[in-house]
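Here it is: the structure, laid out below.
Removed from the display is one protein chain of the complex; every other protein chain stays in position.
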Amino acid sequence: MQPVNVAVFGCTGMVGQQFVRMLENHPFFRISGLFSSSASAGKIYGEHAEWVMETEMPPGVKKMPIREFDMNFIRKNDIRLVFSALPASIARRLEGEIRRDGIAVFSNASAFRMDGDVPILIPEVNESHLLMVEKQKLMYGGFVVTNSNCSTSGLVMALRPITGFGIRSVSVSTYQAISGGGLNGVRAMEIQGNILPFIKGEEEKMVAEAGKILGKFHPGGLKTWDVAVNASCCRVPVRNGHLESVTVELEDDADPGDLINAWTSFRGGLQSYHLPTAPMRPIIFRTEENRPQPLVDGFAGDPHRARGMAVTLGRLRKRKRWIQFFLLVNNTIRGAAGTCILNAELACKKNLIPEI
Amino acid sequence: MQPVNVAVFGCTGMVGQQFVRMLENHPFFRISGLFSSSASAGKIYGEHAEWVMETEMPPGVKKMPIREFDMNFIRKNDIRLVFSALPASIARRLEGEIRRDGIAVFSNASAFRMDGDVPILIPEVNESHLLMVEKQKLMYGGFVVTNSNCSTSGLVMALRPITGFGIRSVSVSTYQAISGGGLNGVRAMEIQGNILPFIKGEEEKMVAEAGKILGKFHPGGLKTWDVAVNASCCRVPVRNGHLESVTVELEDDADPGDLINAWTSFRGGLQSYHLPTAPMRPIIFRTEENRPQPLVDGFAGDPHRARGMAVTLGRLRKRKRWIQFFLLVNNTIRGAAGTCILNAELACKKNLIPEI
Amino acid sequence: MQPVNVAVFGCTGMVGQQFVRMLENHPFFRISGLFSSSASAGKIYGEHAEWVMETEMPPGVKKMPIREFDMNFIRKNDIRLVFSALPASIARRLEGEIRRDGIAVFSNASAFRMDGDVPILIPEVNESHLLMVEKQKLMYGGFVVTNSNCSTSGLVMALRPITGFGIRSVSVSTYQAISGGGLNGVRAMEIQGNILPFIKGEEEKMVAEAGKILGKFHPGGLKTWDVAVNASCCRVPVRNGHLESVTVELEDDADPGDLINAWTSFRGGLQSYHLPTAPMRPIIFRTEENRPQPLVDGFAGDPHRARGMAVTLGRLRKRKRWIQFFLLVNNTIRGAAGTCILNAELACKKNLIPEI
Partner (left out) sequence: MQPVNVAVFGCTGMVGQQFVRMLENHPFFRISGLFSSSASAGKIYGEHAEWVMETEMPPGVKKMPIREFDMNFIRKNDIRLVFSALPASIARRLEGEIRRDGIAVFSNASAFRMDGDVPILIPEVNESHLLMVEKQKLMYGGFVVTNSNCSTSGLVMALRPITGFGIRSVSVSTYQAISGGGLNGVRAMEIQGNILPFIKGEEEKMVAEAGKILGKFHPGGLKTWDVAVNASCCRVPVRNGHLESVTVELEDDADPGDLINAWTSFRGGLQSYHLPTAPMRPIIFRTEENRPQPLVDGFAGDPHRARGMAVTLGRLRKRKRWIQFFLLVNNTIRGAAGTCILNAELACKKNLIPEI
């Protein structure tokens, strides 16, 4: 397969950098353009971006110029797919414009997530929702596929394998890393030695997105998952990895062993696609008494390209019809850039990327 | 009133230091003895104790010797009341022995908490449970009154004013400060930039103690509060103050304004006793969008001697019959030494301290 | 003495808040105006300021409006003295304008510090430099008195008592708290679990300001202290209190006991003025093996109004002609607002505040 030329929008931020890092030597995609705001435009990526990834900047992008949005450049360079880490405030306009030009947009922005014909896709969880793009293609030429909010991704991956047990309600309290706020999102004076029990819009997103992702898609539309989800979100002084404390009220009694088995045997149905960024085991269940932990489990996922793509669970407890457990999700990989790339890989394999 | 001579057991640890700090110039009590393990015995408190309180060590204890347990010393010095911050492992034996000698023991240890005739007392919440000591006095001469686990104290104080709304179930996830583990309890390599989703025995204590404290005491015994409580406990890199994320499923719908009113008007019924360590308002409800926070709300409580004795709530949200809120409790004051002293003040006012 | 009406410029930032906090019930000064940028103007202080002080906002300012710079308001309200926490970028213009209107400006900004007729005043260290204002008064009507950079203040206070031993060179490495960067100065992603070995302009300020402050003022001008000072400045993940590691090469051998005596007997010569914010002992020397520490020694200073105004030293070591020690200075009090207020108190006592 010839690599598809892609562009990264919002290339200097935390998620933008994850895109750039994860796309290095990618078998499906080749970065042909780096885009950012006018403040960065014209500068050289290797000189301008405040690189915070744990590995060195890929040599291939070091000398690339950062550009302002320029549809002509995109067309001339046969860019057919855009990875977007744009701020929500401008994503709607810009991603919408690209979509109308026949481009496939894979976006971490929240702007389009709740649109009826736009999937919030986590392939292991709701692969069928990808079909929503057909309607978009008819209307716009291109399409937008979003990934979920970072906290939502961990939650729905943990819930998907056990929805069959009958879920009456879900309560989740989060312990979210500062990287979730981006490079500039959290000030040291706020969080140093402190907990912030508020992240603007986060709880609403978790509730709404979980309902959509776990809903059933059929040609006539989407039937939202109709279970009460209560989310309480906190920022904690940790760099990477969102920990979530989850309480699930089941409809009936269930055997803990069966639940654990449901998680550990979960594969998400992607094996036949051989997607480079798909982890062999999307859910890892730890049996130690004090896991998962952000520092230790943040990069679970195998093979190497799927590092950070597995969600780690542990500490399952059961009291009557209530079960409790903890999960850890890598917020900038599985919760953002990683799932976004996985979505694009799936769309490629399914030949959904529009030709130009 | 002549001050009662008291001793502090376990005087060098974190809670022991809070006892020493809070008893400075106390109108009811005068420290007549400082006790610790044989490793510290014979040393001078001011030289030996690794003082970590935020205010200077009270001058009155600086030159006091630390003693090993010595019943003769207690008798000779007319010590009728002991504040205990002993480790659970030795508390049962030692506190039991003192009780049999007719001493009133106010203990932060968990050893006796679940005994049928020992109250877990939080005066604003379950004042009537103090009557349990009568049975103990008949059997042993003295008695033991415990305060609850640090996390439990915040939870039951928040629940007490709203039990009348009808509670079907409670889920609580905690964000507990390292001071809760004592001076030596948490290692830097474990918690620096990390979250530990496990605190040994903590969740079990929260569930069991909440059931007992919110239960109904009557001459025939105690009727446990029969509501499902699900607790998930984490250690976070914060020095002081346990934050708790609470989800309550109500029996019926309720008006948020009524709930807030129940909290802010809650007084706990102690006003007539004029207890020095009782806060005027045991519950403070913050209306800011990002409160309570450990760093900001950790020392709520008025008057000055009640600093750290108020529990701060905030971020009330409601979805159908579920309400969610955050609370912050000062774990070493309201959650330990402070309530223990408040308990002793109440017992004094009720003339329950045995004469010798 | 009738209190002088004062205004606080830059009232919403960290140092501005310290001014507001420390001026509560001040015997010499009464806040008559709160000023900030146009973004805050028109708002009510109690509603708009993001208060981060450890004590509650003084009731007297809660309902005060925040104003934009307005010379008419200053005149009408007989404001004769301004405390400035303005950003350096606008301080030069604005403070200069006020000075020309006959106002006494006590400023934490660096704008005027190196001007020949403007003192960098730390009363215990260089009281005589206050005379520089006479020349300003002749030229402008009003005058500007600056306090030093936060790190400089601790260093020169530690050096002043021992300059008589003969100093050949000084090397200082700092461990500076995030509060030194202001509310917005340091991003969590930069400093969480990290050290930043660079603070823009800080090392240059330490060197230049120490030379000026420790210099000799005489009617003809100032003779700079001519000793090599080498400064290396780091930001550390600590909230308050700058720790400094100081190595001093002496001209000759010296007895450690004599050095300690020079520090502990140092009073700074302010006693006769009875200044409210002056600590009884400007230098505290700790003999413990592991002090000073930011968390423990950050608020040294007595009486209460001088809390945070004493500099704490410890760990004196000597090898041949080199001595080494650590010092801790409260960066927002002694290193900023506190010294600024102390400067104004001294000027008042000396009747230097211009009448209007």
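Chains here go by letter, A, B and C, matching the order in which they are written, and residues are numbered from 1 within each.
Everything below uses one rule, namely that a residue touches a chain if its C-beta (ideal position, glycine included) is under 8 Å from a C-beta of that chain, and two chains touch if they have at least 3 such contacts.
Small disclaimer: the values here were computed from a predicted structure and weren't measured.
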item: Chains shown that the absent chain touches, full complex; value: A, B, C
item: Among C:166, C:197 or C:221, the residue in touch with the chain that has been omitted; value: C:197
item: Omitted-chain contact residue, chosen from B:5, B:163, B:192 or B:224; value: B:192
item: Candidate in contact with the missing chain, chosen from C:237, C:279 or C:338; value: C:237
item: Residue among C:33, C:292, C:308 or C:338 touching the omitted chain; value: C:292
item: Residues belonging to chain B that touch the chain removed from view; value: 14, 52, 178-179, 181, 183-184, 186-193, 237-239
item: Chain not shown, touching residues in chain C; value: 169, 171, 173, 175, 193-198, 203, 207, 228, 230, 232, 234, 236-239, 243, 245, 247, 249, 289-296, 314-315, 317, 319-320, 322, 324, 326
item: Footprint left on chain A by the chain that the document does not show; value: 192-193
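We take it that only the chains that are shown with their structure count from here on.
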item: Whole-Å gap separating chain B and chain C, where each centre is the average of the chain's CA atoms; value: 41
item: Geometric centre distance via CA averages, chain B-chain A, whole Å; value: 43
item: Rounded Å distance between chain A and chain C, as computed from the means of their C-alpha atoms; value: 48
item: Touching two or more other chains - residue numbers and ranges from chain A; value: 193, 237-239
